[in-house]
Structures are given as structure tokens and as C-alpha cells.
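Let me give you the structure first, and then I'll get to my questions.
Part of the complex only, each chain left as placed.
Going in written order, the chains are labelled A and B, and every chain counts its residues from 1.
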Amino acid sequence: MVVQGLCSKKLKALITLTTDFGTADWFVGVMKGVITGIAPQTQVTDLTHAVPAGDVRAGAFVLAAAYRFFPRGTIHVVVVDPGVGSQRKAIVVQTRNYRFIGPDNGVLSWALRQEKITAVRSIENTRYFLQPVSRTFHGRDVFAPVAAHLSAGILLARLGPAQADFIRLPWNAARREKNSIRGEIVYIDRFGNCITNIEDAMLARLGTQRALEVLRGRKRLCPVADYYQAVPAGQPVAVSGSSGFLEIAVNRSHAASILRLRIGDPIKVRCR
Amino acid sequence: MVVQGLCSKKLKALITLTTDFGTADWFVGVMKGVITGIAPQTQVTDLTHAVPAGDVRAGAFVLAAAYRFFPRGTIHVVVVDPGVGSQRKAIVVQTRNYRFIGPDNGVLSWALRQEKITAVRSIENTRYFLQPVSRTFHGRDVFAPVAAHLSAGILLARLGPAQADFIRLPWNAARREKNSIRGEIVYIDRFGNCITNIEDAMLARLGTQRALEVLRGRKRLCPVADYYQAVPAGQPVAVSGSSGFLEIAVNRSHAASILRLRIGDPIKVRCR
């Protein structure tokens, strides 16, 4: 039914954007304009622009949860950059499958924990920037044009000198105890589902899913189950979420509001 | 002024997305990543991701109002799926002009009322899913990859067995009475305009537009007119809206707030 063009089986040059710019202003739009001017055939896909303003940890979590669902070769650009215009560096990190571009403030680091890194460069070559570079909008003047030039084929080494390392955000790993796991809420999504730092693999080692339950303090919060509908509407339940972590949900409702859970809140999983 | 490429006159493979995922998280972004990985030349267009969480009727209305403005061959994917992970089926419905993909919970049914259906298939062939399939995010793991494979050219029959029918949401049709039509509010848009279930054709049979008025209960609410500016700013007016239904608006203001109208509220149109 759909006739496909000549380009059909080719790989597609792809850039993703993750920012705290919101979509109420023109900021994201002009980043796309700059990219298209430099790399006309590159597709730009939004991850989200609703990272809370300046919240580097939230940006890092979004990227870590999402980046690997994009095809090999994708360039991931993240601009959550409260230090824009000051001395913070800008970096590009190449891994076996992707390239990551952003301020060197840790926002890339949780995704990079999962990747095999092959090069780290400081972005310094102003030849690839939009001139004049503003003090306040490096998304438009630095990150968008650099990503576009990379997408169009320039060598990574052209961007600036190799850098030994980059800033890493601490990740509070969940801790296994004798018959339980201690973790915490790390992200709350639009449905109010509360994503924890407890990975599925760790949970599987504790016991079969149906034998587990979640506690807050000393009080039982909910069972662990296969899916939301394992409990009646309005009841809490913990499930293996789509990002590989245990999530606390309320069937057909907003867990964070109903259970008054917030990012950083400690929780515990144990065998019943 | 604009030089067009080789591909210029070709049809474009197109997928639309309608979800209740919001755009604050990465959910929509990764659906696009998955699609591009499978069908690199397919364009993905958002209808909206702001369907109220789990509101199957709102999703059904959005799709019904919008789908026909896309070119022939478009694949419409709708993920408003409060039953995700449970026993609800996933379906693909082919019509003369389009393919529709979504959970079999009625969300496709109001659009399909208007279409000539040529095939209905249950989506069961896990070969076209993203593995492992999560319990909570079939948008990413089932609907996106299936739509992409269809867009890339696989046969519908590969997805699963033919299905005799699908779940249909009841549609409260407006009722013609002697000198009036009884209807109700079915959707409220971003401007506060209140879309009713009274179709233009039905209205035309009642009388010429200028002879009509809208009542709430026994009280006159507003005249029917050609456009918003037929009344002074701040005044209510009913017009033939862009989706083919009578809409109640307030010139330069937000009718739903000012008139306190809500979805489901009954209204009546009669000759003056």
C-alpha cells in the first residue's frame, strides 16, 4: 500500500535532543533549524524537553533509560546546563554504538555507565560553532551545530583535544541485605509511577516475583506482581518496569500522589 | 528558491502516533527510535500525546477527528491502553485507505465507523516485537515495532490470525426531535471550545444556520452563527466546527470555563 522511495533501505542519520528548554519558547525549534542548515538529511527526534529546569540528575536518568532504543550511530545531544556560559566544559563521548554530546556536568554519565567508551573529546574548536556564540544558549550555538557537523561526517578529533575522563554523577545503587533489598525512588513519570533504583536482575536473585513485597519504613506498601491489573483499580502494586527497574504504581491511578512518594524516598523489598 | 531532492515526488511512508504518554518522559521518543531502527525512511508524526491518562474515549475522538487528513497509506498507531500487560488483545485494522494499530479496547472504533474495513488481524506474532517484551510499555515493545515492520512492507497476515470483529465504543448519537436536536458535549479543546455530537448535516436538515439557537436545559445559551466574530468578544456562539460537529465557543475566550460546560453535558438546538 505504501510505495517507498529510493532511500528506503539506507541507514538514517539521527540526532536525539533531550533538554530542559520546554516547548513553550522557540529554543528547541531553532536548534533543529541550525541542525538542518548544516546536515539537511539528518532526522532530529525529541526525547523530551521537559526535564525540570537545571535538573542534571533527571536529565541523566531520561537519557540512560532511553538512549539504547535508538539505532546504532545515533547522536544523543543533552542540554541540561545550569552552568552555561561559565567555565564548565562541553564534551563529546564516543562509544561502540553511539555518540553523546553535552555539557561535562554529569548529565551523560548514567547512560555512559552502560556503554563501552572509545573516545572522549573536549569540544573547543569554535570553527564548528554558530558565531557569535551567545553566553546563554549553547544548545543553539555549540551543541546543535557540533552534533550536525558530526552527523554530516567530520572526524571527532576535529572538535577538540582528547580528555582523560568526564564528570560522573554518583548513582545510589540499591543494596542487598540478608533477605531484602534497600533502594529508593529515582524518577517519577507522567503516570505517577515511581521508578526505583532496584534492577530486575537483583530482584530475581532475591526470590520469585510473587513471593516479594515492598515496604516503606516498617509498613507493607504493596505486593510485587506481573502487571498493574494484578491488583484492583486504586490499589498499589510494584512491577518490573520498562526501563529495567522495579516501579511502584497504582492500578489506573497516580501512585506518587496517592502514596505521597517522592524522589529520594527509601523503600525496601523483602520475601513475604 | 527551494531545490528539491530526487525523492521529491515519491509517496512518503508515514506513521502517526496518538498516546496518553505525555511528553515529559522519554516514552514517545523511544517509540520513534524503535520505528526508525526498523523503517529508517518512515516519517513519524505526532497527533497528540496529551490524551488524558487511560481515557479511551478521548483517544477515540482525537483519532476520529484527525485520521482522514493524512495521505492514503498512513499507518495510525494509538496507544491509550489502561489494560496493558493483561489479557486485552492488540489489533491491526486495514481499511481502504489506512491501517490502524492499537489495543482492542475501542480506541480505534470511532475512526473505523467512517471507514470501509478490509481486514482485521490480532497482533500475536512475537517475531515482530521488541524482545524482551515489557509488561508495561507495549507502545515501545509491540505497537511501534509492528507499525514499523508494516511500514517497511511485511504482509498484514504475518502479524497474527484474522479476527472477526473488534471492540466498539458506544457513540451517543444526537437525536432529532420535532423541531429540535438533542445532543451532548463530547470533547473540549485547548481553546475551551466545546465540541458536540451534532453533525453539520443533521443541523442543516433542521433549518438554516441563522434560524437556529442552542439551549441548555430550558435556557437559551447562544445563537448558531457562521464564525466566532458574529458575536461580540466574550459572548457565546455555536459554529460548525472543523471536525464536522457543532461547537459551542465564546468569542476570544474559553467557553468551557465561562459557561461551565463539561463532557457529557446535554444541549439542545432548536429553531428560533
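In the analysis below, a residue touches a chain if its C-beta (ideal position, glycine included) is under 8 Å from a C-beta of that chain, and two chains touch if they have at least 3 such contacts.
On a predicted model such as this, the values are computed, not experimentally measured, just so you know.
All protein chains share one sequence; of the complete assembly in this entry, 2 are displayed, while the total copy number is 3.
In the analysis below, only the chains that are shown with their structure count from here on.
Chain A meets chain B in the complex at residues 1-12, 14, 16, 18, 23, 43, 45-50, 62, 65-66, 69-71, 74, 189-191, 193, 226-229, 239-242, 247, 249, 252, 254. On the side of chain B, the complex with chain A involves touching residues 6-7, 10-14, 21-30, 32-34, 36-37, 40-41, 53-54, 72-73, 75, 82-86, 99, 130, 134-137, 140-141, 151-153.
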